[in-house]
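Note that this complex is displayed minus one protein chain, with the remaining chains in position.
Coming up: chain A.
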């Protein structure tokens, strides 16, 4: 499902998600161990992925490249729990929520 040079990330296919609400829900439903494993595997591929995607117009990505971009969106999504919060939720955010209602689709 991913371009050949990113084959080792195939096992994180469950993080290829279409929308921010899906990615946010998966973040809240995941353990820190799951997110850490995904982050550790995917982070070294972020710069190569950005470089690889530079070869394509973003509004007309082949299927594998599109999956790669969606996977990297999920890396962005888990970066706060991993790099900052050490937990899935924003600390002290309690019952507060902020639903994404509009996003640029790829």
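Note that in this section contacts are C-beta pairs under 8 Å (C-beta built on N, C-alpha and C of every residue); 3 or more make two chains touch, one makes a residue touch a chain; residues count from 1.
In this section, contacts and distances are computed from a predicted model.
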_Options "Aromatic ring-hydroxylating dioxygenase subunit alpha", "Acetolactate synthase small subunit", "Methyl-viologen-reducing hydrogenase, delta subunit" or "Amino acid ABC transporter ATP-binding protein": UniProt name of the undisplayed chain_ = "Aromatic ring-hydroxylating dioxygenase subunit alpha"
*Determine which one of A:1, A:32 or A:46 touches the chain that has been left out.*
A:46
*asked:* Touching the hidden chain in the complete assembly: which of A:4, A:29 or A:95 does that?
replied: A:95
*Over the whole complex, note the residues of chain A touching the chain we left out.*
20, 43, 46-47, 49-54, 56-58, 61, 65, 68-69, 72-73, 75-77, 79-80, 83-85, 90-104, 106
